[in-house]
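The structure under discussion appears below in the form of C-alpha coordinates.
All protein chains but one are shown at their positions in the complex.
And now, subunit A:
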Amino acid sequence: MEATFVVQSHQNKAQDECPNLYLRPLDVADIDAFMVWATDEKVARFCTWEPYTNKEDGLNFIKNVVLPHPWFRAICVDDRPIGAISVTSNPGSDKCRGELGYVLASEYWGRGVATRAVKMVAGTIFDEWPHLERLEALVDVGNLGSQRVLEKAGSEREGVLRKYVILKGRTRDMVMFSLLSTDHRPT
(Lines give C-alpha, C1' and ligand atoms only; values in the text may rest on other atoms or scores of the structure.)
Protein backbone atom coordinates (compact mmCIF):
# COMPACT_ATOMS: atom_id res chain seq x y z
CA MET A 1 0.00 0.00 0.00
CA GLU A 2 3.04 2.25 0.38
CA ALA A 3 2.99 3.16 -3.30
CA THR A 4 -0.52 4.57 -3.14
CA PHE A 5 0.26 6.94 -0.25
CA VAL A 6 2.47 9.19 -2.31
CA VAL A 7 0.68 10.42 -5.41
CA GLN A 8 2.81 12.35 -7.85
CA SER A 9 1.83 14.65 -10.64
CA HIS A 10 3.20 13.88 -14.05
CA GLN A 11 1.70 16.95 -15.66
CA ASN A 12 4.29 18.79 -17.67
CA LYS A 13 2.24 21.89 -18.33
CA ALA A 14 2.55 23.40 -14.87
CA GLN A 15 5.96 21.92 -14.12
CA ASP A 16 7.57 25.36 -13.85
CA GLU A 17 4.79 26.35 -11.45
CA CYS A 18 5.22 24.33 -8.27
CA PRO A 19 7.31 21.44 -9.52
CA ASN A 20 7.36 18.32 -7.35
CA LEU A 21 3.77 18.62 -6.24
CA TYR A 22 2.76 15.49 -4.43
CA LEU A 23 0.31 14.14 -1.87
CA ARG A 24 1.27 12.28 1.30
CA PRO A 25 -0.26 11.65 4.74
CA LEU A 26 -0.33 14.60 7.15
CA ASP A 27 1.17 14.11 10.61
CA VAL A 28 1.60 15.99 13.91
CA ALA A 29 5.14 16.86 12.80
CA ASP A 30 3.50 19.05 10.09
CA ILE A 31 1.83 21.30 12.69
CA ASP A 32 3.75 24.47 11.76
CA ALA A 33 2.92 24.11 8.08
CA PHE A 34 -0.70 23.33 9.03
CA MET A 35 -0.96 26.51 11.10
CA VAL A 36 0.02 28.63 8.09
CA TRP A 37 -3.26 27.92 6.30
CA ALA A 38 -5.36 27.14 9.37
CA THR A 39 -4.87 30.60 10.85
CA ASP A 40 -5.63 32.40 7.58
CA GLU A 41 -9.10 33.98 7.50
CA LYS A 42 -9.05 34.06 3.69
CA VAL A 43 -8.69 30.27 3.72
CA ALA A 44 -11.35 29.80 6.44
CA ARG A 45 -13.90 31.99 4.68
CA PHE A 46 -15.89 29.18 3.05
CA CYS A 47 -14.94 26.54 5.60
CA THR A 48 -17.08 25.44 8.52
CA TRP A 49 -14.31 26.42 10.94
CA GLU A 50 -13.03 29.75 12.24
CA PRO A 51 -9.30 30.48 11.82
CA TYR A 52 -7.25 28.60 14.39
CA THR A 53 -5.68 30.71 17.14
CA ASN A 54 -3.41 28.24 18.90
CA LYS A 55 -1.21 25.24 18.12
CA GLU A 56 -2.95 22.94 20.59
CA ASP A 57 -6.22 23.14 18.65
CA GLY A 58 -4.26 22.38 15.52
CA LEU A 59 -2.59 19.35 17.11
CA ASN A 60 -5.96 18.12 18.37
CA PHE A 61 -7.39 18.40 14.87
CA ILE A 62 -4.51 16.38 13.42
CA LYS A 63 -4.73 13.73 16.15
CA ASN A 64 -8.54 13.44 16.33
CA VAL A 65 -9.61 14.05 12.74
CA VAL A 66 -6.67 13.68 10.36
CA LEU A 67 -4.94 10.57 11.70
CA PRO A 68 -8.06 8.36 11.91
CA HIS A 69 -9.48 9.75 8.64
CA PRO A 70 -10.22 7.24 5.86
CA TRP A 71 -8.36 9.34 3.25
CA PHE A 72 -6.56 12.55 4.15
CA ARG A 73 -3.44 13.87 2.42
CA ALA A 74 -1.18 16.87 2.70
CA ILE A 75 -0.62 18.72 -0.59
CA CYS A 76 3.15 19.19 -0.71
CA VAL A 77 5.33 21.50 -2.74
CA ASP A 78 9.11 21.58 -2.22
CA ASP A 79 8.57 18.83 0.37
CA ARG A 80 6.43 21.14 2.52
CA PRO A 81 2.68 20.82 3.16
CA ILE A 82 0.85 23.84 1.71
CA GLY A 83 -2.66 22.46 2.03
CA ALA A 84 -4.68 19.32 2.39
CA ILE A 85 -7.16 17.25 0.43
CA SER A 86 -9.47 14.52 1.67
CA VAL A 87 -12.20 12.09 0.69
CA THR A 88 -14.82 11.09 3.22
CA SER A 89 -16.76 7.90 2.84
CA ASN A 90 -20.39 7.06 3.59
CA PRO A 91 -21.71 4.06 5.49
CA GLY A 92 -23.71 1.14 4.19
CA SER A 93 -25.25 1.29 0.75
CA ASP A 94 -24.14 4.93 0.39
CA LYS A 95 -20.51 3.87 0.15
CA CYS A 96 -20.76 4.29 -3.61
CA ARG A 97 -20.50 8.00 -2.85
CA GLY A 98 -17.57 9.94 -1.37
CA GLU A 99 -17.13 13.64 -0.70
CA LEU A 100 -14.04 15.56 -1.74
CA GLY A 101 -12.76 18.52 0.25
CA TYR A 102 -9.56 20.51 0.12
CA VAL A 103 -7.87 23.55 1.55
CA LEU A 104 -4.87 25.47 0.23
CA ALA A 105 -2.62 28.14 1.72
CA SER A 106 -3.57 31.47 0.10
CA GLU A 107 0.00 32.12 -1.05
CA TYR A 108 -0.46 29.23 -3.51
CA TRP A 109 -3.85 30.27 -4.87
CA GLY A 110 -4.16 30.98 -8.59
CA ARG A 111 -1.36 28.66 -9.70
CA GLY A 112 -3.37 25.58 -10.58
CA VAL A 113 -2.23 23.69 -7.48
CA ALA A 114 -5.69 22.76 -6.26
CA THR A 115 -6.74 21.65 -9.75
CA ARG A 116 -3.73 19.35 -9.98
CA ALA A 117 -4.38 17.96 -6.50
CA VAL A 118 -8.02 17.21 -7.37
CA LYS A 119 -6.94 15.49 -10.60
CA MET A 120 -4.43 13.39 -8.65
CA VAL A 121 -7.12 12.28 -6.21
CA ALA A 122 -9.56 11.50 -9.03
CA GLY A 123 -6.86 9.45 -10.72
CA THR A 124 -6.26 7.24 -7.69
CA ILE A 125 -9.26 7.08 -5.36
CA PHE A 126 -11.43 4.86 -7.60
CA ASP A 127 -8.62 2.30 -7.73
CA GLU A 128 -8.01 2.45 -3.98
CA TRP A 129 -11.77 2.24 -3.22
CA PRO A 130 -13.31 -0.10 -5.81
CA HIS A 131 -16.77 0.34 -4.21
CA LEU A 132 -16.65 4.09 -4.93
CA GLU A 133 -18.57 5.19 -8.03
CA ARG A 134 -19.10 8.88 -7.34
CA LEU A 135 -16.78 11.53 -5.94
CA GLU A 136 -18.79 14.63 -5.18
CA ALA A 137 -17.90 18.10 -3.96
CA LEU A 138 -20.09 20.88 -2.62
CA VAL A 139 -18.94 24.45 -3.17
CA ASP A 140 -20.46 27.64 -1.81
CA VAL A 141 -22.15 29.66 -4.59
CA GLY A 142 -19.87 32.57 -3.61
CA ASN A 143 -16.67 30.53 -3.95
CA LEU A 144 -15.94 31.07 -7.63
CA GLY A 145 -12.31 30.00 -7.31
CA SER A 146 -13.16 26.51 -6.13
CA GLN A 147 -15.93 26.20 -8.71
CA ARG A 148 -13.31 26.84 -11.40
CA VAL A 149 -10.94 24.30 -9.82
CA LEU A 150 -13.52 21.55 -9.98
CA GLU A 151 -14.57 22.41 -13.52
CA LYS A 152 -10.95 22.44 -14.73
CA ALA A 153 -10.41 19.11 -13.00
CA GLY A 154 -13.16 17.62 -15.16
CA SER A 155 -16.07 17.54 -12.71
CA GLU A 156 -19.67 17.77 -13.84
CA ARG A 157 -21.59 20.72 -12.42
CA GLU A 158 -24.91 19.14 -11.47
CA GLY A 159 -26.88 21.99 -9.93
CA VAL A 160 -27.33 24.51 -7.15
CA LEU A 161 -28.72 23.13 -3.89
CA ARG A 162 -30.61 25.87 -2.11
CA LYS A 163 -30.11 26.45 1.62
CA TYR A 164 -28.13 23.23 1.67
CA VAL A 165 -25.74 24.04 4.55
CA ILE A 166 -25.56 26.30 7.55
CA LEU A 167 -22.19 28.01 7.39
CA LYS A 168 -21.22 30.16 10.35
CA GLY A 169 -24.84 30.72 11.29
CA ARG A 170 -26.24 31.43 7.82
CA THR A 171 -27.90 29.10 5.33
CA ARG A 172 -25.93 28.89 2.10
CA ASP A 173 -26.67 27.66 -1.39
CA MET A 174 -24.11 25.14 -2.60
CA VAL A 175 -23.09 24.01 -6.07
CA MET A 176 -22.87 20.23 -6.47
CA PHE A 177 -20.05 18.78 -8.58
CA SER A 178 -19.28 15.16 -9.30
CA LEU A 179 -16.70 12.90 -10.87
CA LEU A 180 -17.62 9.30 -11.61
CA SER A 181 -15.38 6.26 -11.76
CA THR A 182 -16.62 5.87 -15.32
CA ASP A 183 -15.81 9.45 -16.38
CA HIS A 184 -12.70 9.96 -18.44
CA ARG A 185 -10.08 10.07 -15.73
CA PRO A 186 -7.87 13.14 -15.85
CA THR A 187 -4.17 12.29 -16.14
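Criterion: contacts are C-beta pairs under 8 Å (C-beta built on N, C-alpha and C of every residue); 3 or more make two chains touch, one makes a residue touch a chain; residues count from 1.
Keep this in mind: contacts and distances are computed from a predicted model.
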item: Among "Serine/threonine-protein kinase EDR1-like", "Proteasome subunit beta", "Alkyl transferase" or "Exoribonuclease family protein", UniProt-listed name of the chain not shown; value: "Serine/threonine-protein kinase EDR1-like"
item: Among A:Lys42, A:Lys63, A:Arg148 or A:Lys163, residue touching the chain not depicted; value: A:Lys163
item: Among A:His69, A:Arg111, A:Arg134 or A:Lys152, the residue in touch with the chain that has been omitted; value: A:Arg134
item: Where the missing chain touches subunit A, by residue; value: 48, 93-97, 133-134, 136, 156, 158-166, 171, 176, 178, 180
